[in-house]
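Note that this complex is displayed minus one protein chain, with the remaining chains in position.
Each chain gets a letter, A and B, in the order it is written, and its residues are counted from 1.
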Amino acid sequence: MSTALTASLPHPAIGLGRSIVGRIGFLPALLVVLVAGMSAIDSQFYGVINILNILRNASFLAIVACGQALVIIAGGFDLSVGAVVALASVVTAKAMATASATFPGNNAVIIASGVAAGLGCGLAVGLVNGFCVAKLKVSGFVVTLGTMSATAGVGLMITSGIPVYGMPEIFVKGFGRAQIFGLPTAVYVALAVVLVMVFAQRRTLFGRYAYAIGGNVDAAVVSGVSIQRHIVGTYVVSSVLAALTGILLTAQVGSGQASFGGDRMMLQSIAAAVIGGVSLRGGVGRVEIVTVSALFLTILGNALNLLHIDSRLQPVFLGVIMVAAVALDELSQRRKSRV
Amino acid sequence: MSDVELSVTAKNRGYMGLPPSQWLWRAVLPIALLVILFSFAAVDRGVLSAANLLNIAQQTSYLALFAMAQTVVILTRGFDLALGPTVSMVSVGTALAMAGATAAGQDTTVVLLAGLGTGFGLGIACGLFNGVVIAILGVSPFVATLGSYNIAIGVATTLSSGRPVQGVPNLYSQIFYGGSVFGVPAAIVITVMIGVGLQLMLARTVFGRSLYITGTNPRAAAVAGLPVKLNLVMTYVLCSTLAALGAIMMTARTGSGEPNLGGSLSLQAIAGAVVGGTSLAGGRGGVGTAVLGALFVTILSNGMNLTRIDGYVQMVVLGSIVIVGVLLDRLRQERG
Partner (left out) sequence: MDINIDPTRAAPLLELRGISKRFTGVLALDRVDLDVRAGELHVLFGENGAGKSTLINVIAGTFPPDEGTYRFGGEEIRHLTPQHARVIGISPVFQEFSLVPSLTVEENLFLGREISSKGVLRARAMRKRAQALIDELGFDLDPSKRVDDLSRAHQQMTEIAKALLGRVRLLILDEPTASLTERETGRLFELIARLKEQNIGLIYVSHRMREIRALADRVTVLRDGRHIRTLDAATSTDSELVELMTGRKIDLLFPTIPHHAGKVLVDVENLTLADGSVRDVNFHARAGEITGIAGLVGCGKSELIRAIYGLEAIANGVVRIDGAPYEFPGPRRSLKRGVAYFPANRIAEGLALSRPIRENASMTVLDLPAFARFGVLRHGAERTTIAAIMEKLQLRPLNIERAAGALSGGNRQKVMLGRALTRDLTVFLFDEPSVGIDVGAKLEVYEFMKRLVEAGAAVIVVSSELPEVLALSNRLYVMHNGFIATELTGAEKTEQNVLASFFKNHLTADVA
């Protein structure tokens, strides 16, 4: 018989982990307050044009943030998403321009080759990231720090910094700037992406393993999960989604530009993930909440614009609010730490 | 203690007692550095000219200073994303203060003091913000410094109205840029002095020791009675202050307060530190690794410039170097 005596009642609940519950309760409330407040203050806020603007921008951010969230949940970090957006934009435009010259008038082929080239960039960068992290075992932060610089460089090399034109009308007018039932196409794409990601995270093997690897990689190894393959998978998803965003941006603006995305979008995607409940330690997070968070950040930026807050001061507000949101969450989560 | 724990720790941690073969691995980076230098020299003899070497040294000084700043916080498992904007903010603030003081008819000493006071003041304020939010509010370094990144950018652009701020006195530029001590340019002198001081602090003071221990195991440090929270705040203040110094030096070079001086310095400085061997997991690194990394990156950029490699290609190369550098470092760790 055991000589150690053990409790008959369970130990008091382990505290620190469940920031999700705290954040679920927190973010939607904040969002409602923001929307209600802005509607009351400025009637322009709920004007059709503004709302469409918000939804479109939120869609772009949401797509990138979903991919970022997946990588962070699996225990990694993707700093290269901004650069991939730019590269994909540029490559797509260039590919379509080249295809136009080779197959003039054949819009289907032109668009297809453009999109394929763009997504292919995402795939390539994702594979490089994944390989370095999984096989070479270098930390995601460092690897993507490198690929970010390299990818941005490639993008600039291709265009020398000049926007690329020459895309078929139908791509821009008929897709990028089109509206279906009054909503921009980007919104539908984002919705589709989010739905797929939600399904993946909850109901697929791949999603389950992403959480396992991020939550306790040793446990995953010992349980026979193939770590390398799944890590590569998360980086590929992240880069491909970033590439998708680049393509959507190109379709909307009408040209491929190496200035799309960039550091700002990268930082925003991580901010959206973190505020949306994804723990930087890995293993925790839900894509739905990240999407709400992306919406929140977009509306926040929009609100600051409408309030005519000097565009130069806006980052200050953004910074303060972001820190405050996370700090409040931390404080409300303060519990006894455990050995 | 189970053997598995022994084996897991063997795999993940570097050891202090170094067998002779380890020294070989430690030399990899310096050797690679020399190889690269001489490779460029083979293409363009001018690389090894005294003027160019001095140029390299001077360029390295700035990056090394920022890499040292990042190293200090990286040791504690953190990092400072706001370093770049802090530099911008300090540049603008310093120039504005000096311009204002000059306009108010003050004599040069007062003008200089006003500038330096404002510059360092802004740096310390930034560091305090980061430190308090991270250590006391418990926010992760990423979110906290992302927040101060945004705040600092906002302040820098607002104060400067988005344009360079003129009015930097000549004496200022002389002291921090144009001047030299025994022929050694000011920037190098300052960086060397700071480097020596910082290394002494890290190796020989209680504060320095606490940084390494806190970075290795913050819980154990707290249980052993080390003032972890206070130390963390001081660390971020130190980082931002060093960044402020770098900003002051760079402002002297440009001759004006630049609202975009910091650019992408945050990540560049982290890259420099990491390439040199500082570990993002905390507890490993120092002035040596910061300088080595900065030197490596600078020699590479300098060589590529002289051999007229396209600017965008350079970006690609530098990006890849970060990965290679860290890889080498990890191999070094495993053999130890």
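The criterion applied here is as follows: a residue touches a chain if its C-beta (ideal position, glycine included) is under 8 Å from a C-beta of that chain, and two chains touch if they have at least 3 such contacts.
If you're wondering where the values come from, they're calculated on a predicted model, not measured in any experiment.
Per the touch definition above, the residue from A:Thr102, A:Ser160 or A:Thr204 contacting the chain not shown is A:Thr204. From the options B:Pro85, B:Gly283 or B:Gly319, the residue with contact to the chain not on display is B:Gly283. Seen across the whole complex, the unshown chain contacts subunit A at 1-14, 17-18, 203-206, 208, 211-212, 214-216, 218-225, 283-284, 335-336, 339. Counting the whole complex, the residues of subunit B in touch with the unshown chain are 1-7, 9-10, 13-17, 204-207, 209-210, 212-213, 216-217, 219-227, 283-284.
As a working rule, only the chains that are shown with their structure count from here on.
Put simply, the C-alpha centre of subunit A and that of subunit B have 29 angstrom between them. Of all the residues in subunit A, the ones that touch subunit B in their complex are 79, 132, 136-139, 141-143, 145-154, 156-157, 160, 218, 263, 267, 270-271, 274, 280, 310, 312-320, 322-323, 326-327, 330-331, 334.
Against subunit A, in their complex, subunit B makes its touches with residues 8, 81, 133, 137-140, 142-144, 146-151, 153-155, 157-158, 161-162, 264, 267, 270-271, 274, 280-281, 310-323, 326-327, 330.
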